[in-house]
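Note that one protein chain of the assembly has been removed; the remaining protein chains are unaltered in position.
Letters A, B, C, D and E mark the chains in the order given here, with residues in each chain numbered from 1 onward.
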Amino acid sequence: MIPLGSTEQHGRHAPLGTDSLLAIALAEDASERTGVLIAPPIWYGWSPHHMVAPGTVSVRPEVLIELLYDAIRSLSRHGFRKFVLINGHRLANLPWIQIASERAQRELKVSIFIFDPLYMSLDLRKKVDFGPFGHGDDMETSHLMHKFPELVRMEEAKDYVPERVVYADPLEPKDTLCYIPSTEERMMEIKESTGDTIIGTPSRSDPDKGKLYHEHLVGRLVELLQSIR
Amino acid sequence: MIPLGSTEQHGRHAPLGTDSLLAIALAEDASERTGVLIAPPIWYGWSPHHMVAPGTVSVRPEVLIELLYDAIRSLSRHGFRKFVLINGHRLANLPWIQIASERAQRELKVSIFIFDPLYMSLDLRKKVDFGPFGHGDDMETSHLMHKFPELVRMEEAKDYVPERVVYADPLEPKDTLCYIPSTEERMMEIKESTGDTIIGTPSRSDPDKGKLYHEHLVGRLVELLQSIR
Amino acid sequence: MIPLGSTEQHGRHAPLGTDSLLAIALAEDASERTGVLIAPPIWYGWSPHHMVAPGTVSVRPEVLIELLYDAIRSLSRHGFRKFVLINGHRLANLPWIQIASERAQRELKVSIFIFDPLYMSLDLRKKVDFGPFGHGDDMETSHLMHKFPELVRMEEAKDYVPERVVYADPLEPKDTLCYIPSTEERMMEIKESTGDTIIGTPSRSDPDKGKLYHEHLVGRLVELLQSIR
Amino acid sequence: MIPLGSTEQHGRHAPLGTDSLLAIALAEDASERTGVLIAPPIWYGWSPHHMVAPGTVSVRPEVLIELLYDAIRSLSRHGFRKFVLINGHRLANLPWIQIASERAQRELKVSIFIFDPLYMSLDLRKKVDFGPFGHGDDMETSHLMHKFPELVRMEEAKDYVPERVVYADPLEPKDTLCYIPSTEERMMEIKESTGDTIIGTPSRSDPDKGKLYHEHLVGRLVELLQSIR
Amino acid sequence: MIPLGSTEQHGRHAPLGTDSLLAIALAEDASERTGVLIAPPIWYGWSPHHMVAPGTVSVRPEVLIELLYDAIRSLSRHGFRKFVLINGHRLANLPWIQIASERAQRELKVSIFIFDPLYMSLDLRKKVDFGPFGHGDDMETSHLMHKFPELVRMEEAKDYVPERVVYADPLEPKDTLCYIPSTEERMMEIKESTGDTIIGTPSRSDPDKGKLYHEHLVGRLVELLQSIR
Partner (left out) sequence: MIPLGSTEQHGRHAPLGTDSLLAIALAEDASERTGVLIAPPIWYGWSPHHMVAPGTVSVRPEVLIELLYDAIRSLSRHGFRKFVLINGHRLANLPWIQIASERAQRELKVSIFIFDPLYMSLDLRKKVDFGPFGHGDDMETSHLMHKFPELVRMEEAKDYVPERVVYADPLEPKDTLCYIPSTEERMMEIKESTGDTIIGTPSRSDPDKGKLYHEHLVGRLVELLQSIR
């Protein structure tokens, strides 16, 4: 398993390392149950749209493709043949992970699986009442409250739900444009009108929902790891 | 509008240029109704998984990112500020289009919209009885039968539906891994067991369904073009 | 055969796609006589000097080298061993085509032939009375009048012959500097003093000369294709 | 501060993450005394010579240059103007750090300081009796015993001191060739003749020496941080 | 002036540095008459086709483009605005020089002139009886005999004139394919059948013809330098 995250603002209520910390937490708990090894994480991701908020680090996707490819190439030299990439940064990291993964599968004859919490919790979302997904939303925040409660400041959590999400929502299949990371201009508008850079309803976060979410994901991850052994 | 396609085998029953031809057809019909200009198409896409079948051309996504970026950059020099990219190649072209689009939006201060027939026909699929989406499936083939009947040889159409689709199906939201273009090894297995490289049920294709599909998409595209004027 | 063109202003009297359209026309007519296959065209070329006029798209030569290389590499995977590149964009496309071709010949063990209408019509120019070659000149315009008469607006054709051509004229071998695509500053001077961006005497164009030219080129191309079978 | 390390075998007695862990430990202890912020670490470094031993990940230096540059560029966007790079991987990471740092200083107008434990402990080495520096040597191992005792297995520690170090030893200035990361062939010879990939005398490690070393380095780092405020 | 050459076999009778030495000699003699400064030469060029013969160094054209661009960029920083590139390596160096020159003119607002002895001696060749141009031919060899007689071993000179030159001969304008550096396979055939890698008739070389040639070129170069002051 290789945890892939980001260093990116997640509103005033959640830490910069949210995406990386949660990916690491999933990998660690699944490792404990299966013994599968974890490679060191990549803490920086592709976050051009979040550069409006202090602390965000955005690395060009072209660079991240090469970085991940070299990590997989090195490990494949030592005999590892199956990799599960745990993506804590959801939609915005996927394009470069897909490109690196395809090259690695083709050139190195390894098998790669991209495990993304958003896409691996669609079943759960039918059962648990999460608000709309976005950024620093109640799904992420609940997850943090369960695993890293000391890093959450709920009193700072601000909700913001845009009138419409312009790109594909995996939960609700309807005609849609495809995702492009937002522009800084658009993020600045949100920041100026809401005082923060959040999309979603973090105020509805709850450590119990976070626990259900985490256990669901770890369960799925363990299933995956066992099935590909 | 910039039509983006691929040059890629689509089974014995459909032409190599399927993805490009259909993207061009959508752009042309929407242009007729709106007067919006169309830039010359990019005929080559990212198709590493289809190299098992003769005629496929696959360009590295790193190259396609730069090519599309330069096209948009040049046109933005002449005053164009809004671009609709018509992607005829569905999931496999999206990662590089997303990366190029983000860079273009950030550096050139243009607005970009990615119009993908798959994601723009989810509403229709609730009403029209299409089989599972895949490659050379009944949705694509019906579309071809409506717009390019002389290029389809239905007598060659072979169906193949894998037991499970391993990656995100936009129609049916359930827990899923994320998409990576398939390996040649996997495609070769399909080819050896089915005699073709099709995923889906092209035998169920029908020009009337194709017409509904085309009209739905052109309608959506026209709506989009009018809304961003 | 792979047609390589450009999307580039050709004066008020000729279409943006002139170079691509004419390369495609040559390939198609030679294909009809020989059965040799044509790959989809590359519509965008290297046109930095024409960015002064609306509609021109210029792709960096570094990108075009990789694009063409990938197209040839893909096709060589399917067994194609001989490629004829039809260059509709004359001098300005040659450097990157040469670099891509050399790499392809060396690494892929294929044979490549660069067929350029300018260099393949030197014999004809001794017999047919064409004016000086340039851009949007009577040779190109006559060719268009023969093959795409509906795309030419002769009433807009403006002549401009600079006092001296500073780079190698293949028709008249004399001491000369080597070609560098012109600067935008230089093109802007032409545009400002002549009202257009033409070099040559398009007013002298004539569909009959265009027919002679086209037939000459198709004949040469057919000869080449037959000789390398 | 940005900690830069490696994921690289350090013999049977020390963890793969040695270089990264020690860089992070220095940064954290200096941060505690000064309040200076720490960016997330880069866990992967340039380790081509250690690919002979399982677990090592080596990223091309060209990629690491871009990664570090993007991290600094992002942070400089938020107003950070002074960066201290803590290099836990000694000589082998320096070339790419130097190249990235120069570019960042020149283009971003930031100030960068490369803090390398090897070069920042030369004064101490005159006072404390460390063996020859190498890889997994008593300096690194003592440091680990002080900060991460649970990760050291002293019973596995094997000594190996080559007859001559062929490249610059900062402690003993004498005529010397310059450093190039060793070849795998050379490392394999060491591995085959000694049963491990260590250079130095880890058997002489001692947590008290490790403590002196750590305190010396943290002291130097705090001095540096205070002097550049 | 920047002399651009190659390090490339020139048959048994002429030195590896032929192209570089002659470019330097032209620059030096023109500098003496005009006072125009000369930048240090680039000794390595693009010579993939000559790798069959010992001593040849071939640098990728992509690298040479960046090298030349950086040299021009640096000098433009110091106020130089006009550059004459003396290309001693004829056709094979032109593509990358053209690409670098265009970029430099566009981005740095400098003026660049490519002075190539082959294209700048077309007038002279009407008057002086040189054999066909090729590689290590009587034009190059005569030039060497005039300027570097100690480096020529005429007793080793072997003639070889291929039945037809397949690419554009600037002296004789007729229908022709465009130049691609030859393949090693083709060069090996020449080497095996003639015992050397020469194209042309070096046996007809003569220091007097070399002197006429050199003086002609220096005269043209001086004219150019004076005209662009």
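The criterion applied here is as follows: a contact is a pair of C-beta atoms (placed from the backbone, for glycine too) under 8 Å apart; a residue touches a chain by one contact, two chains touch by 3 or more.
Only a predicted model underlies this, so the values are computations on that prediction, with no experimental measurement involved.
Across the entire complex, contacts from the unshown chain go to D, E. The chain not shown here is touched by just one of D:Pro61, D:Gly88 or D:Gly134, and that residue is D:Pro61. Although one chain is not drawn, the whole complex shows that of D:Trp96, D:Phe130, D:Tyr160 or D:Tyr213 it is D:Trp96 that touches it. Residues 7, 17, 20, 39-44, 51, 54-60, 62-63, 66-67, 70-71, 74-75, 77-79 of chain E touch the missing chain (whole complex, contact as defined above). The missing chain lies against chain D, touching residues 48-49, 61-62, 65, 87, 94-99, 101-102, 105-106, 112-116, 119-124, 168, 170-181, 183-184, 220, 224.
Keep in mind that, in the parts below, only the chains that are shown with their structure count from here on.
If chain B is disregarded, contact among the remaining chains splits them into the following groups: A, D | C, E. Residue numbering shows that chain B and chain C use the same positions for more than half of their mutual interface. Distance between chain B and chain C, defined via averaged C-alpha coordinates, is recorded as 30 Å. For chain A, the set of residues that touch two or more other chains comprises 62. Taken as a contact graph, the chains are arranged in an open line, each linked only to its neighbours along the path.
Pairs of chains that satisfy the touch definition comprise A-B, A-D, B-C, C-E.
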